[in-house]
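Note that one protein chain is taken out, while the other chains of the complex remain in position.
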Amino acid sequence: MSNRIKAGIVGATGYTGVELLRLLAAHPNVDVCAVTSRSEAGIAVADYFPSLRGVYDLAFQTPDEAGLAQCDVVFFATPNGVAMKEAPALLAQGVRVVDLSADYRLQNIPVWEKWYGMAHASPETVARAVYGLSEMNRSSIAQAQLVANPGCYPTCVSLALLPLLKAGRLKENMPLIADCKSGVSGAGRKANVGTLFCEAGDNFKAYGVGGHRHLPEIKQTISGLQSNVAEGLVFVPHLTPMIRGMQATMYLHLHDGTDPHELLAGFYHNSPFVDIMPPGSTPETRSVRGANLCRISVQQAPQSNVWIVLSVIDNLVKGAAGQAVQNMNIMFGFNEEAGLNNAPLLP
Amino acid sequence: MSNRIKAGIVGATGYTGVELLRLLAAHPNVDVCAVTSRSEAGIAVADYFPSLRGVYDLAFQTPDEAGLAQCDVVFFATPNGVAMKEAPALLAQGVRVVDLSADYRLQNIPVWEKWYGMAHASPETVARAVYGLSEMNRSSIAQAQLVANPGCYPTCVSLALLPLLKAGRLKENMPLIADCKSGVSGAGRKANVGTLFCEAGDNFKAYGVGGHRHLPEIKQTISGLQSNVAEGLVFVPHLTPMIRGMQATMYLHLHDGTDPHELLAGFYHNSPFVDIMPPGSTPETRSVRGANLCRISVQQAPQSNVWIVLSVIDNLVKGAAGQAVQNMNIMFGFNEEAGLNNAPLLP
Amino acid sequence: MSNRIKAGIVGATGYTGVELLRLLAAHPNVDVCAVTSRSEAGIAVADYFPSLRGVYDLAFQTPDEAGLAQCDVVFFATPNGVAMKEAPALLAQGVRVVDLSADYRLQNIPVWEKWYGMAHASPETVARAVYGLSEMNRSSIAQAQLVANPGCYPTCVSLALLPLLKAGRLKENMPLIADCKSGVSGAGRKANVGTLFCEAGDNFKAYGVGGHRHLPEIKQTISGLQSNVAEGLVFVPHLTPMIRGMQATMYLHLHDGTDPHELLAGFYHNSPFVDIMPPGSTPETRSVRGANLCRISVQQAPQSNVWIVLSVIDNLVKGAAGQAVQNMNIMFGFNEEAGLNNAPLLP
Partner (left out) sequence: MSNRIKAGIVGATGYTGVELLRLLAAHPNVDVCAVTSRSEAGIAVADYFPSLRGVYDLAFQTPDEAGLAQCDVVFFATPNGVAMKEAPALLAQGVRVVDLSADYRLQNIPVWEKWYGMAHASPETVARAVYGLSEMNRSSIAQAQLVANPGCYPTCVSLALLPLLKAGRLKENMPLIADCKSGVSGAGRKANVGTLFCEAGDNFKAYGVGGHRHLPEIKQTISGLQSNVAEGLVFVPHLTPMIRGMQATMYLHLHDGTDPHELLAGFYHNSPFVDIMPPGSTPETRSVRGANLCRISVQQAPQSNVWIVLSVIDNLVKGAAGQAVQNMNIMFGFNEEAGLNNAPLLP
């Protein structure tokens, strides 16, 4: 395999798009050749995102002009419902695809259609998609032509649960609570009153309590690993006034005799992007700002048999664009850390 | 009783102090006569807090100069450990006291001494203190000479649980999880690296997971209302990058047949400062910013028998200075809403 | 005159609208009877703005249903271009109008039409409008049926210059620089990418450098007070990541022998809403948050003959809704401070 590949990005005008552009600019093996946007076609990327002045010479193109079929890999950083229509043709031409939207995340088509409120346009392709939680599915990602990049909440929650579920250590039929908090960039870069500075700033609230699309995604992961646990999942997302960052506080019941710290530390021993912190630590979102990292700690609640697991990611990096690049690295046999080894930005 | 009283504030240089000054400036029955600070004695309040230029002519005085014994009521807005030394002398002279610190909140002295790390200086006075969760203890507050104003987290959590506990509706010996988030003003106005703008801003984290002083305070309230419930309490506080505001997401197990919305709405029907929102609502902290309000909603988690209760307050108002004024109103027979009927500041 | 009036608000779904509602809720002489919104007709105000739950029982109505002609005063909190169409009919029926939009601010119709990019719908009404910079035009406001409430930048800048211009103390034909910074709420509550939390947060920038609509408004005020000064005005607005607040740093050349602090302090001696701070002070925006105040200080630049004037307001209060209420108080002979004497919210 060539050491250098050509990448395209469909729908690069949003936050995951600009983050992909930032990360790929520093990648030793990738040339970004095509960036599409129907609405901004003809505009230079550097004019649209002034942070990229001097970094890219590209302009946005319509999908027709962009020659995506000549790319080795195409990222979909599009709203839900686009990749399911456009990816199959690229796949047929041998292009590898990483879809950052939700189109290929759920294997159960009726469940997907219920939560996303539309008919799936390429249900026959879903089975070919590998769920791109890198640390869970490394070997199948390496063989995949189509990777469904996970949602931000599912990444933050599932990475913390994965070693415990694999070892069968969660108590069955018990509540498994994931109280999650997201920065505002998770809502995307679209004109919307609810995420205005003056609406989301200096404010904290739950949302989607009655049902969030990431609930079935997390349940799918849990069900695949341990039985009779997913049913107990309670997931409440919250909006917190910061730009980037996601935190999950999880309340678990574990089978007696489990040492969850040891399980986690052992499982992730060779994973460069998951950091198991000492018991009693409290990971903070800024400790991963701008970096493809998940930091996790676990401890027992005082005077209680409930275990508390804390997990943080940057929702735009390990929760989106960074994990997409990590998956691309795995798919193409690159060093898994290529382009992803910058330190977090603090403060 | 005279319709107009004289109030003193001990330690008014912090956030609860300046908030008391703001609220009392608009109170129809109160004259603030004395404001003490050892470190700022001689400085005009209006010079120290430019927001109060034109509002107060007072200067800070040392406690000795201030003539607190001539006040009808004295508020302690001091760090823990001050009121327990200074309040008894005032009480002995017939002054009524509202203590915003933690000194008189816990009836169990050894528990208090363990969590606060010091010997209690006036243990004999503790039994005389009425716990000032206004909606729980209105009638005893009306008779009290000494009110222990609750902590912010205990207020936010306990108001939501109170009607359920009173009705005995929480399942015994089951986890009762309170995932709580506070704005930074809860940490007070003291030089401290951890609450610098560049440390607390654009960041989210849990803290005090291994044990927070408000845990025994919440447990005391629960235990007083229903047996075998407090033991299940798991309380995790988090710091969120906003100035004011506190939110609690609680995960409860209720006895079958309970309608928690109906119980809450009925209980608080005549309480002007507790707003039970329609089921499915998500109260946000800015909806109570600057106001003496607690807004609560309750709903069942999707596909689960766990109940989710959401509660918000302004930590400096219903969580501190506002509830102190409310308690003062009750103690002196004023209209409970006097000085507290301003609408929240939004945006 | 009756001591109690009926007020209507046209277009109350924005930030100036909700701020008017907040302030009028506390006004001793006003009942808000009608609140209009074409898009939200039928929705309860308390559902639309949860901060107003328990404060208002009103629902939004269409302008036709609302019976605005029965009001004593109608506030237009609408985008530019609405009041110029709808106010004349109300005026003809004897209703007094305070227009918070820009429609009646500029007496020169062609200049207005150039800057606002539309034909003026009621040019014959413009001459009847009194410019509502309360401290400049108190006596004519008292007689006015139509008040053009000033823009936020013009209020912040003009209040600081007014006494100097009245005394003829600015050097003619010299640069007069107003470097102004606004919180994001100045951009209003409309879906817009540029004012998203993730765009405006943690960011600072100038905007409108090539020309801002408030430039001719400030020039009109200057020209009316001193000749050959307005030509030197350079006005650069900036967007700063805070919700409320506006600050102006002005760089002036004054005729020799001028004591600007003395002039300002003397001029505003009886103005409850303008606070001239001691020379060397630096007013901060939070010192006026939520209050109808302008705080100003003046000092000479070190090693220079340039004078520096600093001015702060809350753009939604003294820069919009608060000044509108102040003008209404003057128009109806109420105490000028009625409904406006709450202290700023700090922190």
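Labels for the chains are A, B and C, by order of writing; each one numbers its residues from 1.
We adopt the following convention: a contact is a pair of C-beta atoms (placed from the backbone, for glycine too) under 8 Å apart; a residue touches a chain by one contact, two chains touch by 3 or more.
Note that the structure is predicted; figures quoted are calculated from it, not measured.
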Quick check: which displayed chains does the absent chain contact?
A, B, C
From B:Arg138, B:Lys171 or B:Arg189, the answer for touching the chain not displayed is B:Arg189
From the listed residues C:Leu52, C:Ala160, C:Ile177 or C:Ile276, report the one that touches the chain absent from this view.
C:Ile177
Considering the complete complex, identify which of A:Lys205, A:Lys219 or A:Arg244 is in touch with the unshown chain.
A:Arg244
Since one chain has been left out of the picture, which residues of subunit B touch it in the full complex?
15, 184-185, 189-193, 195-202, 241, 243
Positions on subunit A where the hidden chain makes contact:
15, 18, 21-22, 25-26, 49-55, 185, 189, 202, 243-244, 272, 275, 277, 281, 283-284, 286-291, 295, 341-347
For subunit C, enumerate the residues touching the unshown chain of the complex.
175, 177, 179, 181, 183, 198-199, 201-207, 209-211, 215, 231-234, 236, 238, 240-245, 247, 249, 251, 280, 282-286, 289, 299, 301-304, 306, 308, 310, 312, 347
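In the analysis below, only the chains that are shown with their structure count from here on.
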Comparing chain centres built from Cα atoms against the global Cα centre, which chain wins on proximity?
B
Using mean CA coordinates as chain centres, what's the subunit A-subunit B distance in Å?
39
Computed distance of Cα centres, subunit C from subunit B, in Å:
36
Residues of subunit C touching at least two other chains
15, 185, 189, 202, 243
